[in-house]
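Worksheet for the structure shown next.
What you see is the complex with one protein chain gone and the rest in place.
Per-chain residue numbering starts at 1, and chain names A and B are given in the order in which the chains are listed.
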Amino acid sequence: MAQVHFGSGLQPHTGGVERIDLDVPRVREMLQELAERYPGIEVQLEQMAVAVDGQIYNDAPYQKLAPTSEVHFVPKIGGG
Amino acid sequence: MSERKFKYVGTRPIRHDGVDKVTGRANFGADFDAPGMLHGALLRSPHAHARILSVDTRAAEAVAGVKAVLTGQELPKLQSMWMGGAEGGIDFRDIAENCLARDKVLYHGHAVAAVAATTPEIALQAARMIEVEYEELTPVLDLEAAVASDAPILHDDLQPIGATDPLPEGPTNIAGRVEFSRGDVDAGFAEADVVVEREFRTQMVHQGYIEPHACVARIGEDDQVVVWCTTQGGFAVKNYSAMVLQMDPAKIKVISSEIGGGFGGKTTIYLEPVAIALARKARRPVKMVMSREEVFRATGPTSGTIVRAELGAKRDGTLVAGRLSMFYEAGAYRGSPAGPGAMCAFGSYKIPNFYIEAHDVVVNKPKVAAYRAPGAPMSTFATESLVDELARELGLDPIEMRLHNAVDEGDQAPYGPVYGPIGLRETLEAARSHPHYKAPLGQNQGRGIACGFWFNAGMSSSANVSLHADGSAVVATGNPDIGGSRAAQAQMVSEELGIPVERVRPVVADTDSVGYTDMTGGSRVCFATGMAVIQASRDVVDQLRARAAQIWGVELDSVAWEDGRALPANGAEGDHEPLPIEELAQQMGRTGGPIVGKASLTAPMAGPGFATHLCDLEVDPETGASRVVRYTAIQDAGKAVHPGYVEGQYQGGSAQGIGWALNEEYIFDERGEMENPGFLDYRMPVASDLPMIDTVIVEVPNPLHPYGVRGVGETPIVPPLAAVANAMRGATGVRFTVLPMSPPRVLEAIDA
Partner (left out) sequence: MLSIRYEAPASVGEAVALLDADEGAKVIAGGTDLLVQYRSGLREPTAFVDVKRIPDLMEISIDADGLVLGAATPAAEVFENTEIRQLWPGVAEATDLIGSTQIQGRATLGGNLCNSSPAADTVPALIAVGAQAVIAGPSGERELAVEDFVTGPGQNVLGRGEFLVKLRVPRPGPRTSDAYLRLIPRTEMDIAVVGAGVALTLDEGGTCTAARVAIGAVAPTALLVPDAAAALVGSSVDDAALAGAAQAASAAASPIDDKRGTVAYRRKVTGVLTQRAAAIAAERARER
């Protein structure tokens, strides 16, 4: 199951949960699952990029998640 | 990947746009004129904070030669819509009201109304005749005043975004807050043998691009708009302008000019929607060009900051805990780079316990824009200064101290995910063995070391590679070329096709002529657009192989491509004479038609770039004046496609960072008017201020790119603030926590 980590900025929305394991095939399903478990978190997550196994994607709902995948949410970065 | 032998990548050809630039032929933003063109001018606010009660344009409209007058009320009223991001997030309502104020002016120089007239002089004079009635409000001019409980409020409807826990209730100037943490920070500090704590301050600084913003907008009788402008992204100008004006973006075509510097400052829009709206009213093309003063007063610098920082280590130098509380000025509207500042602050080190909070705070100053590694230089100034202090207190060599704590592949970044292959350790080792580090210091000299980190963006890019009948090629992408990207792209085409760089013509295409491409920014062009170029080139190669297979009457896999020629392969060796690209190109028409390779992609973040800088500074103890006497910038480029332009990025970022450290700052009077809106008193370094900046390119290949490329443009501005401050500490014995370290400030501290 993919390990999904929540930074301290997101934990108020997860009731303090730092990590959950989800059996989801792609980023999109993961986001849907999280919105169901933690209503309101989707508003925060929309603003964020998703890091899957160290690679950061600004907007990649169809990115596949492996059973061993580590997922973090990070603010979107553009740059100068 | 690292095994690959390159023929063109890694060489230093003269850039294709170079001769026109050094001989003055290149067309920059202000160089374009259209027949029948009018000139636009803006009336700007004399107040830093005021309500607009009325705008009377009658006198201006009556001036002979005036063809259109525009106020903020005439632009569509937009709903707030925040497109989030760690920095430079976008609210199109804010962008629109920054182009022309609607109900309130939020900084001195905020555009209030615009005029188009037959000459620039008439336009300016008429603009001054527009009568605006203001209700003056108390300006909020610094971070402490902005977060005070009784602070005047800039935006009554501002809703804080982000980690919401301790945000105030009711109206606030705190637009957002992020936090990052790991471990148990209190326990970490309890475990530390030495703890250092300081408060760091930096002032608003400008990118200082030499070319002011400029554009021409033309509208046809069918409402099709063409905009010529200087920008870091033609597609951004197209889409943002359409949003601000509530137009169909399909009606806007943007042709980007050569660009005289951007550094992030040209990733947003100021003039373009105004010029389009004026052109629409006057039914004539309108040109708008900012003066240098307007650039300083009313475009986006980067934030002034307060960073309260604390760092603890064990006696052996192991970092065990860190705490940062940071405040970043957003300027008039939300969207400072507090987020990436927080994410980068501890990016270089393994720290088991930390807590970082960063606030985005609105103040009555120009709205900040992206500036090279947005947010990172300020937070890194704090953390790298403290690492230096710890090394001093513990009696450790500053490079050894950093090596002891440096992040490696597999370590977790402070913002969550683990790092892939990275080159921080390699840059530190290169610094340790560099002659600079061993060179003796003279009297009144000090040496500073600092590291820096930046993410490097990915995002969307497109490229077309077209083959000409003579076997030469054109590569077209949608990225304005700031740092030599055209030369690098031509080299990539050369590498894949096997033709000399001079036989490749790299082109910056307009928004009607190439697939969607995100901005030139985030150090992404050589990486992400480069990947599209390589893929498009490989598409051309596949088509060339197919043509050769057709000519030879063999299967595709019996044709190899090497050094610009199709060769029989897979057992067919020797059966046919090699077919050079020139011959295949000449036969394109009869073998299936012209050959165009194309590629479009969305790349993930490019893989972090790390740097270590060394700075030697000499201080005149009687005047406080300082001089950088030696400077070495060492950085992991992954793979340097054009080493000369990679070095140029290292040198340019270093120079900007040194200016930030020593002399650059926005100086405001008590009413919020900038007192130094010109290069005379906004003291960027000039060439003679700096030594030749030495560079070392470290190459730890990036697995995300076929050649191993990483972004290189932004990281170089991250270490210098602390590198210079650490050198100043060595030269004077004083730890400077406030930038800039200008001569009066230095002398005062030395004499104290």
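Assorted remarks:
Everything that follows uses one rule, which is that a residue touches a chain if its C-beta (ideal position, glycine included) is under 8 Å from a C-beta of that chain, and two chains touch if they have at least 3 such contacts.
Keep in mind that what you see is a predicted model, and the values were worked out from it rather than measured.
Shown chains touched by the missing chain in the whole complex: B.
Checked against the full complex, the candidates B:37, B:122 or B:566 give a single residue touching the omitted chain, namely B:122. Annotation: of B:281, B:308, B:683 or B:735, B:683 touches the absent chain (contact as defined above).
Mapped onto subunit B, the footprint of the missing chain covers residues 119, 121-122, 125, 291, 293, 622-625, 627, 662-663, 667, 675-676, 679-681, 683, 685-686, 688-689, 742-744, 747-748, 751.
Convention: only the chains that are shown with their structure count from here on.
Measuring from the averaged C-alpha position of subunit A to that of subunit B gives a distance of 27 Å. Interface of subunit A with subunit B (complex): residues 5, 7-10, 12, 44, 46-49, 51, 53-60, 70, 72-80. Residues 82, 84-89, 161-165, 178-181, 207, 262-265, 267, 339-340, 343, 355, 370-374, 415-420, 454-459, 519, 521-524, 602, 604-605, 704, 711, 713-714 of subunit B are the ones that touch subunit A when the two sit in their complex.
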